[in-house]
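To start, I am sharing the structure in question, which I have written as structure tokens.
Complex shown without one protein chain; remaining protein chains in place.
What follows is subunit A.
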Amino acid sequence: MNKMPKWADAVLIPLISILLAFFFSGLVIWAIGKDPVVAIKTMVQGAFGSTSGISYTLYYATNFIFTGLAVAVAYHARLFNIGGEGQAMLGGLGVTLVCLAIPWPHWTLALPAAMIGGALFGAGWAFIPAWLQAKRGSHIVITTIMFNYIGAALLGYLLTKVLKVKGSMLTESARFPEGAHLPNFSEIFAPIGINFSPNAPANMAFFVALLCTFAFWILIWKTRLGYEIRAYGQSETAAKYAGIAPARIVIIAMLISGALAGLMAINNVMGEAERLIDNAVEGAGFIGIAVALMGRNHPIGILLASILFGFLYQGGAELSFWESIPRELVVVIQALVIMFTGALDNMVRMPLEKLFVALNRKKEA
């Protein structure tokens, strides 16, 4: 073995990167005259110190798991799906239409139906860019970005003109029926004696996200389709040699990607807001890119990265609330994490690789 061990690649490098990011965040906080130690304590306390904090952290994480998986599926086919935001918006529309369609008797019926609705709409929104890429060669990055704007405009129109409740001032849809209410953590965990705050947002969708994470792993590494997606992603010419149709892979990978992004709506729309509001996605589609990048497009990595970003979201909110540290600074911290874990990956990797090589040499000698 003359390379770095696997655990160092998977655990040590991200860990060092995150610590570096936090170190520089601390410097920034210190530079504006606040105490970095207090700040980090506030963040950790706010994100993990209470059942309410944990609930918020996992709620955000759920969003990021869905969008992170969405980006990762496409990325395995070397497609850069920047359109998670728009696909998640449209997923919200699908979930809303399903939930408002009939007075659902129970969530166990409403959830599968809403999942189908969200996935179909998300996949549908991804289909057009996918088709254009596969058949016309239009670059998927450009088209998916544009479709984010089209999606936002479409939803704005629908919320103000079509879905809005008559007589209401709010640009939002009607509230979903009682039967479409997903159990939140307080309702799920009360029977086993763990008390979550009843107002905290984490809900059943978190477990759906975990299931999707597992299904993602099966799909990518255990099935023929996953094999073909990865083969196409690694080498289009080789895929062609093997008789794998490129257009088919592009379209299927993007449909799965869009469906996963659309599924996010069962968390934020169905599980939390219980109605469709404007800008419900709140940038989670873009965070999904960072999550997939940081999680190396691997389900476990994505899960951990999602929780990290959930922590940054929730802890950051607490930080601006309690420490009068401006929200913008929280964005700076998030940006530093993305920068160190994604863009500056090699900065940590290179010296570490050299170190391991040197250590191995010594061992051999």
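Note that a residue touches a chain if its C-beta (ideal position, glycine included) is under 8 Å from a C-beta of that chain, and two chains touch if they have at least 3 such contacts; residues count from 1.
Basically, contacts and distances are computed from a predicted model.
Trainee: Determine which name in "Nucleoside ABC transporter ATP-binding protein", "Carbon monoxide dehydrogenase", "Glutathione S-transferase" or "Phosphoribosylformylglycinamidine synthase subunit PurS" the UniProt entry assigns to the undisplayed chain of the complex.
Mentor: Hidden chain, UniProt protein name: "Nucleoside ABC transporter ATP-binding protein".
Trainee: Considering the complete complex, identify which of A:W30, A:Y241 or A:F321 is in touch with the unshown chain.
Mentor: In the complete complex, the chain left out is touched by residue A:Y241.
Trainee: So which of A:F22, A:F80, A:Y227 or A:F286 would be touching the chain we can't see?
Mentor: Per the contact definition at the top, the residue touching the missing chain is A:Y227.
Trainee: Please output the residues of subunit A touching the missing chain, sorted low to high.
Mentor: Subunit A touches the chain not shown through residues 2-3, 218, 222-224, 227-228, 230-231, 234-235, 237-238, 240-245, 353-354, 357, 360.
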